[in-house]
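I have a structure here, written as structure tokens, and I will follow up with some questions on it.
Note that one protein chain is taken out, while the other chains of the complex remain in position.
Let's turn to subunit A:
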Amino acid sequence: MMRIKADTGVCVGSGQYVLTEPAVFDQDDDGIVALLTDHPDDQSAAQARHAVTLCPSRALSILQKMNLRPCP
């Protein structure tokens, strides 16, 4: 499952993420990005990914899942 990270410190409030995938992204009253979930389900994943590419300030990113292996 993908994981989304939002850096509220650099967000410029473009709001494109809300228009793209309102099930994952919201804006607080000050217009800054707020995540409704940081693990979008399969239904939202593609649109969430698109929202990340649209973010003008690079405030949104997708965290790659670490390939943890069981200790020997």
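In the analysis below, a residue touches a chain if its C-beta (ideal position, glycine included) is under 8 Å from a C-beta of that chain, and two chains touch if they have at least 3 such contacts; residues count from 1.
Please note the rule applied: contacts and distances are computed from a predicted model.
K.L.:
Which of the following names does UniProt give to the chain that is not shown: "Cytochrome P450", "Hydrogenase 4 subunit B", "Transcriptional regulator" or "Cyclic nucleotide-binding protein"?
P.N.:
Hidden chain identified via UniProt as "Cytochrome P450".
K.L.:
For subunit A, which residues touch the unseen chain?
P.N.:
Those residues of subunit A that touch the unshown chain are 10, 12-16, 18-20, 27, 29-32, 50, 53-54, 56-58.
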